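As you look at this complex, bear in mind that one protein chain is not there, while each of the others sits in place.
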Amino acid sequence: MSHEYVPEIAVDREGNEYKVQGWQDDFYGGKLGFWLFMFTEVLMFGAMFMALAYYNHLHPQEFIEASASLNRLLGGINTVILLVSALTMGLSLLKMRAGDVKGSKLMIWATIVLALAFLGIKAVEWTAEYNHGIFLMHGEMLPESGMSFGKKLFFGMYFTMTGIHGFHIIIGIGIMLWLLKRINAGKVRPDHHILHWNIALYWDIVHLIWVFVFPYYYMIGAGGATGGH
Amino acid sequence: MDTNIVDYKKERLVYYKVLVGLLLLTAVTFIQPHLFMEESTFMAQMLIALIKAWLIIMYYMHLKGDTLIGTMGIFSLIIVATFFIIVIGFDVANFQFGDESYITGPTSAGVESAAPTHH
Amino acid sequence: MSKSYFDETHTAIGHPKSTFMQWMLTIDHKRIGLMYAAVMFAFFFVAVATAFLMRLELFAPGGQFIDGDTFNQAFTLHGVIMIFLFIVPGIPAVLGNIVMPLMIGAKDVSFPRLNWFTFWLYILGCIIALASLFTDAGFADTGWTFYAPYSITTDTNVVFTLVAAFVLGMASILTGLNFLVTIHRLRAPGMTFWKMPLFVWGIYATAWIQLLATPVVGITLILAIMEKYFGIGIFDPAKGGDPVLFEHLFWIYSHPAVYLMILPAFGVMSEIIPTFSRREVFGYRAIALSSASIAGIGYLVWGHHLYTSGMADIAKTIFSFLTFFVAIPTGIKFYDWIATMYKGKIILSTPMLWALGTIITFTIGGLTGVTIAMIGVDIHLQDTYYTVAHFHYAMLGGVVFLFFAGLHYWFPLVTGKMYNETHAKRAFYLQFVGFNLLWFPMFIAGYYGMPRRYFDYLPEFQIYHQVSFVGAVLFIAGLIYMFIVFFKGWKSGNPSGPNPWNATTLEWHMPSSPPPLENHSKVPYVDFNPYEYHHGEPVVKFDYATMKRID
Partner (left out) sequence: MDVNNTLQGFNTMAATFAADVDQAFWINFWISVVLGLSVIIPMFYFAWKYRASNVKNEDIKNITHNTPLEIAWTLIPTALLMVLFYYGYSSMKTLRTMPAESESIVVKVEGSKWKWRYEYPPNKNGFVHKLGGAYTKPILDENGKMIKKGTMGKSALYVPVDTNIILHMTAPVDDVIHAFFVPAFRMKEDVVPGRLTKQWFRADKVGEYEVECAEYCGTDHAYMYSRIVVLPKEKYEEWFQGTADTPEGDYANSGDALLQQHGCKSCHAVTEDKMLIGPTLKTRRLTKEQVLEVIHNGQDKLGYPMGAMPAGLATGKDAEEIAAFVAGGMKGEKPASFAACSSCHGEDGKGMGGVSPSLVHYDTNLLRNVFKHGKKGMIGTMPAYPYITDEEVEAIATYLDSLK
């Protein structure tokens, strides 16, 4: 009872032959499926952005002030790290497709290192915020503190969204390690690399999200506390 | 669909070029508040983000030339956009009796928003 | 006898010897569909039992058997099971899984292992949902809508239910994803989109909703959980959050979800009507496109659940305006079906009876939906039994009825046996009468101002609730009757042969009955329309060994 792909041909009434697509070895199907999955991510973050925009609309001034208090330098460094890691991941896929398995693996390791660096910086940031009394269930964010609603909501959403984004990074590291295992096992090869391709796509969506998260949290207040909206 | 045969050198060059573009745009986000659209940092930032996203999707995610997935993507984005237009543009923009409501917080209404004291 | 999918299967891992493990690990779409049916059916009776408990309690004013809190948990349990465990996965997971690949000439869905995983994810979700019944805090008492801030502050075990709904949502997303790729990639050569059977169109439109609406409710539930555990005031007014935002986010999913339920059901209807009218369907493209446009417009109308929520009046007006446009494609479908009967040869077999019955009940359900789409009127009728009757007419009299129609229709395909027609028809009449008796009085009660989710009511409403109770008894009796008919049919029905209904679509062109493991012996080339009849006989005939046309 094996389920290997047996190439099949369908024949019409004139006797013309047509190749039948099986579910096995369907590269484009695999890619399409993963894209569809990414659309769900877009909608998920879209909904969170909507919640954010909702409160932004109710408390424009507080949002700008709260944003101004985030550490823009660390956020910027993280942006650069993610962009470079996108390059390394892209190159690893490219090398895989070109047949350079070893180089490909090296690039995946580079991506993992960059991802860890991102998480490290994030941790530094969160710690600093914690020490300033801004953290979930802590200090200024407690219900009894006098911080205004707008700011509480801004920071609440900030921790939620960067947290969920960070969670995606962790998952990303996990599946990259898994990918390395599959490569070593010979299951992902230059001629069969849909998994590699999709994980590269995953990594891209992760920083695609960051591309919006970063300015919405870190930059809207960059024009100073009076900056426009 | 032979996705195997790649011109390694040429594609790598694309990657590098796009990265440079992205880094440049990141730099622009930092100087934007002092450079252009000072009145609307928010819009400017989102505009830059959109360009960056477009670069990533087209070149890093290889969507260029793929009409099927591209169309589906646009369809999904239109749906998200609709949510925004209706909820933010129509409902919240016409928030009823906001001035007398508790959740809008007395401080967000006026100028003295710096004062952290309320409720 | 050739081997059928009951005899052999592909599995996700290994080659288990025991039949039981073969079922547990199967990746065959037909077996997975059957397992979904079995599980749903089991949970189903829990929900029916709670429904009956509610009707019993409502038999007379005053608290009879259960107190307010238990009643609140009862309708929550009933709503959650019916919506998240039963009707949302319902037709796609059962009939879609079993029939859709057969209809497009595929050997399986695009990701069979994912399909297997999805099934177990679904089971996991069910377990989490029901687990809270056995915890101290008890099952959630929020209603299936989980409105904040009630869901944030109540002491019952809402978190379990939220997590369960999230997991079930994931399962739903993955099913949709799988089907979308399948429909795009695995259609038999020659089968363009315009040659797909209408059920496949229904599944296709549904899959898009599953994919693009479910994530919104998923994240909403996550935010609610975050709020409960981390005290972020996203929806809690005490912390500056706005409960109305929760309602928006919830209905952004849950309104499209009602079309997610009904579209595959409409697909079933579109299969049954031409088959039992023995003629080509009227307005094929109009029906196909109306599915797509219902799905599309369905994204824009969620606000009609928020007419009295405190949302801005301008938003109400826009939502009301848009809501009416869903009724137009739906109407087009209905008229097309009726036109299909014109100058056909109507065979009143059980599936057709269910389909025609649904035309009556869903028309009532849909038209009363239009009543409450009118803002001014809904301000009065919102959250009354008028609404409850509307959605039971739409869901029970629309989706569930058509689900039953489909179960009868494809029963011989799946089992290779035929049920007893006479008994099946009697079960239909019993349920049809019971159903209308059960829900029609509720329109009147709602119209006089009977609010929903009331476990006790003013004596004025007693008569309506009592008639309704009688209806419930008849209905549930008919339901049990029907399942006995199915059970007997499966156990000792006569072999049906591959095409007992003289139908035209590909799933009826099987080499043997029940179908073999990898479906069609060979993939056919599809150069014909799905419902080609000539003088009441199917036009297309195949040589089943080679799957070449021989007509």
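For clarity, chains are labelled A, B and C in written order, and residue numbers in each chain start from 1.
In the analysis below, a residue touches a chain if its C-beta (ideal position, glycine included) is under 8 Å from a C-beta of that chain, and two chains touch if they have at least 3 such contacts.
Values in this document were obtained by computation on a predicted structure and should not be read as measured data.
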Output for the hidden chain's shown neighbours is B, C
So which of C:Arg279, C:His392, C:His465 or C:Arg549 would be touching the chain we can't see? C:Arg279
Taking the full complex into account, find the residue in C:Met24, C:Ala327 or C:Val433 that is in contact with the omitted chain. C:Ala327
Of C:Thr135, C:Thr153 or C:Thr422, the residue in touch with the unshown chain: C:Thr153
Determine which one of C:Thr9, C:Thr50, C:Asn72 or C:Ser254 touches the chain that has been left out. C:Asn72
Provide the residue numbers of chain B that touch the chain removed from this figure. 96-97, 100-103
Touching the unshown chain, chain C contributes residues 60-64, 68-69, 72, 141-143, 147, 149-150, 153-155, 237-238, 240-244, 277-284, 286, 308-310, 313, 316-317, 320-321, 324-325, 327-328, 331-332, 334-335, 338-339, 341-348, 356, 359-360, 363-364, 367-368, 370-371, 373-380, 382-384, 447-449, 451-460, 533-537
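Simple rule for what comes next: only the chains that are shown with their structure count from here on.
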Intercentroid distance (Cα basis), chain C paired with chain B, Å: 37
Averaging only over C-alpha atoms, locate the centres of chain A and chain C and give their separation in whole Å. 34
Between chain A and chain B, what is the separation of their C-alpha centroids in Å? 15
Mark out which residues of chain C touch at least two other chains, giving numbers and ranges. 184, 212, 216, 240-242, 252
Two or more other chains in contact with one residue: find those residues in chain A. 28, 32, 36, 39, 43, 46-47, 50, 54, 58, 149-150
Complex contacts: residues of chain C adjacent to chain B: 184, 212, 216, 237, 240-242, 244, 248, 252, 299-300, 303, 310-315, 318-319
The chain B residues in contact with chain A across the complex are 1, 3-4, 6, 8, 11-12, 15-16, 19, 22-23, 26, 29-30, 32-33, 38-42, 45-46, 48-49, 52-53, 56-57, 60-61, 68-69, 72-73, 76-77, 79-80, 83-84, 87-88, 92-93, 95, 98, 103-105, 107-108, 113-114, 116-118
Which residues of chain A touch chain B once you look at their complex with the stated criterion? 27-28, 31-32, 35-36, 39, 42-43, 46-47, 50, 53-54, 57-62, 65, 72, 76, 79-80, 83-84, 86-87, 90-91, 94-95, 97-98, 146-150, 190-191, 193, 197, 201, 204-205, 207-208, 211-212, 214-216, 219-224, 227-229
